[in-house]
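Only one protein chain is missing from this complex, and each of the others stays in its spot.
Coming up: chain A.
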Amino acid sequence: MILNCTGLHKHFGALRAVDDVTLTVAAGARHALIGPNGAGKSTLFKLITGLLRPDAGRVELAGRDVTRETEVRRCRLGMSQTLQHASLFPSMTAAENIALAVQRHTGGRIRPVPRRQPHVHDRAAQLLARVGLADRGRVQVAALSHGERKQLELALALACDPRLLLLDEPAAGMSTAERTHLAALITDLPASVTVLFVEHDLDLVFELADTVTALHLGKILTTGTPQHIRASDAVRRAYLGTADREELFR
């Protein structure tokens, strides 16, 4: 198990955004997290990567308790995340954005003296190409489209060489072509990278995921194979009240 969450709670006032969540993710899995708006998916992600502290519960990465580790440390231990709303460095170009992430994880200490860093540049260029931004490196972040920012966000997360990659709605705001590219990219990731992702586009979920967890009102409804999720009444009810299966899963 690469990730073990046990009894996680996060409350905002009276709102139980994450309410006793126990979740395990197998190494190498393509694990999807689904649920209606406000289910607590993004909050759960932040508890896992350390952007938020849980009120109770435990997070283990590859058997190591990281509940008390900061997000900085968790990143160094091999977790990285893309946020639902792209969070980048607005005064910089796409290439400078990615170089910041790369220099931290490739080749040694961050030094206070200027130096040529060919390996950083190569790796940055390679990552940009991988997410489909090969010729956009010199463009300011502010001038990138919404979809391109999401791609850059993904490149930043990949630059951290994660063992566990968490993607929060990676396809939101992307064009159909960008979506296809993204799906191929995730499929092509080596098995050494475990992917946990939130996605509202269920076609994409069923295309990519080998395991799906459904979350509703902060609680896990069910976990299982895509077939199991398609057949689950609880999931259908959570999404559509009592609507019928056909509408949800075409």
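Basically, a contact is a pair of C-beta atoms (placed from the backbone, for glycine too) under 8 Å apart; a residue touches a chain by one contact, two chains touch by 3 or more; residues count from 1.
One rule holds in what follows: contacts and distances are computed from a predicted model.
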Pick from "Menaquinol:cytochrome c reductase cytochrome b subunit", "Glutathione-dependent formaldehyde dehydrogenase", "Branched-chain amino acid ABC transporter permease" or "Cobalamin-binding protein" the UniProt protein name of the chain that isn't shown here. "Branched-chain amino acid ABC transporter permease"
Among A:Ala26, A:Ala129 or A:Ala234, which one is in touch with the chain left out? A:Ala234
Which listed residue, A:Ile2, A:Leu88, A:Leu133 or A:Leu167, touches the chain dropped from view? A:Leu88
Among A:Val18, A:Leu47, A:Leu61 or A:Cys75, choose the residue that contacts the chain missing from this document, as touch is defined above. A:Cys75
Even though one chain is hidden, which residues of chain A still touch it in the full complex? 12, 16, 19, 36-38, 42, 49, 51, 70-72, 75-76, 80-81, 83-92, 96, 99-101, 103-105, 110-115, 117, 138-143, 149, 156, 159-160, 216-223, 232, 234, 241
